[in-house]
Each structure stands twice: as C-alpha cells, then as structure tokens.
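Notes follow the structure.
For this depiction, one protein chain was excluded, whereas all remaining protein chains were kept in their positions.
Moving on to chain A:
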Amino acid sequence: MTNSLSHRSGAQARAPWLTLQRRDAIEGWLFVSPTLLGFLIFFLGPLIAIFIYAMSDWNFLSGEATFVGLANFEDALLANPDFWLVLRNSAVFALGLVPLNVALALFLAVALSRPFRGVIVFRTIFFAPVITSAIAWAIVWKFLLQGEGGPINQMLAMIGITGPNWLREPNWAMAAVIVTRVIKMVGLNMILYIAALQAIPRDYDEAAGLEGASRWQIFRLITWPLLGPTTLVIVILTTIGSFKVFDHIYQMTGGGPENGTLVLAFYIYQQGFQFFDIGYASALAIIMFVIVTILTLIQVSLRRKDDA
C-alpha cells in the first residue's frame, strides 16, 4: 500500500501533466475511438459527401464533375414524371405493409407471449424468416408465385380458383411483394411486442378480471395503451424500413411490371448504379431522407398529443 502510494506520488512528480482526470479522459477517448472513427469515416463522411454529390453533375465513368446547384432537386420534383410515380408506389407499399405488419405482429405476440407447450417452436418458426437471406427468400417466393404451374396457383386451382400471374400484373405484383415482405419481417416486431407484453404486470389483468372486465376490454383498455410506446417505435421503424426496401424488389420484380413496383430506394439504385447519374441519385436520397424524417416527426407528435 505504502509502496504504491509512494510510486504514484513519484510518477506525479516526474510527469505532473498526467493527472488522474487526464488519464481517465485519455482512456475514455481511446475506448470510444474505434466507434468514433467508424462513425466519422463510414457515416458522417458519406452523409456530407452525399450533399456535395447532390449538387453536382458527375459522370461516373470519366470522373468529370460540374457544380449544378439545386438542378438535380428541381429535376426530380418538377421535371421528372417518374419521380411522382415512384413516390406513389412507395406510399402504397408503406400503407400496405405497415398496418399489416403491425397488426400481424401484435396478433402473434399476444398468442405467443404466455408460456405454453411448444411456444418456443412457434416463436422460432415466425422469427426464422427474419434471419433468412433476403435473396433466397425472394427466389423461393418467385418460384411459388409463378403464373402457370406455380405451387400457389396449383393449390388455388384445387379449390376452383384461377390464380393471377402474381408477379406480372402490376396490382397483384405490389400485393405480392407487400405480403411476402410482411411474412419475412413480422417476426422482428413480434419479438418486440412479446417483450413489451411480458413487461406489463399481470396484476392489472387480474384486478380488471376481478372487477368483471371481459378479455377484449382488458386488451383494449389496459394492454393496448400500455403497449403505446412500443407501438410507436415499431411503426416508426417499420415505416422507415418500408421506404428503404430494395433487395426484395430487386430480386422479385426488378421494379416491374410496367413500373408497378418501382419504389424509391430501387429508383435511387437505378439512377445511381445503372445510369451512373450519381448527382441525381444523391438528390433523390436526400429527398427520401427528408420524407422519412417528416413521417417520423408526425408520428412522434401524434403520440405526444395522445399522452397529453
């Protein structure tokens, strides 16, 4: 003990600048530096770069770039009719996907939140698609949804229904990508809901039950309000996810048929990585960012109003 004390005071005498406080600070910075560097290089850097790209006309192959100001934004919002079609498609996709996903997730979570024999098996089954490769998922569904001789249409034929050519008719294609996407991703929201449900004390239910409340009343008046914060998070995350959907569309429909599933993220990919119009694609990415931010703010403020 004395030894270490004298050792420390000696070190201080030799290097007075290294106070305990400074040492802590240096150690702290060292500990966070890997993440911080990663954040600066891989997140903040590209984020700034994208604003610069968005204001330039950049020929990707020859490497020539010229400053064009806001021309790319004007082009998207005013000149290009495709942009509004794409935005409409993205909105349809989100409006179809978010309610379906949230409702199904809640239903599954309520069914699977209480322990019963085999509950783990069921949870695993519904969660497995989340960790399945998106490409493999899409390829399998593409096979199942074939127009002629596809397994799903064969099953429909057995009960006397002639199934549509799912991925080749614009409206059906949109419905098909929404439903297959919901099945793929619903497990994630289900887990979030299960965690939230398990955090609700059972006493509330029991007390309400003793007062004569029906199960529906308990759910509507107790469980659902208590799930509010979780629902908000789930709706925000799912909305953002639905605007960012790319791999699923890329593999299943390629934006077709007749541009019926051409959604924003895929359109950005097309402009940037197929036509090499990086400036225009960056401008679109910023527009997408603004849309998602606005939607998130609306949802948060609605929630605040509810609370108040």
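Worth pointing out:
Simple rule for what comes next: a residue touches a chain if its C-beta (ideal position, glycine included) is under 8 Å from a C-beta of that chain, and two chains touch if they have at least 3 such contacts; residues count from 1.
We adopt the following convention: contacts and distances are computed from a predicted model.
Among the names given as "Sugar ABC transporter substrate-binding protein", "Peptide/nickel transport system permease protein", "NH(3)-dependent NAD(+) synthetase" or "RagB/SusD family nutrient uptake outer membrane protein", UniProt records the absent chain under the name "Sugar ABC transporter substrate-binding protein". Remark: the omitted chain is touched by one listed residue; of A:30, A:61 or A:159 this is A:61.
Across A:204, A:246 or A:276, the single residue that touches the chain missing here is A:276. In the full complex, chain A contacts the hidden chain through residues 59-63, 143, 145-150, 165-169, 254-259, 270, 273-276.
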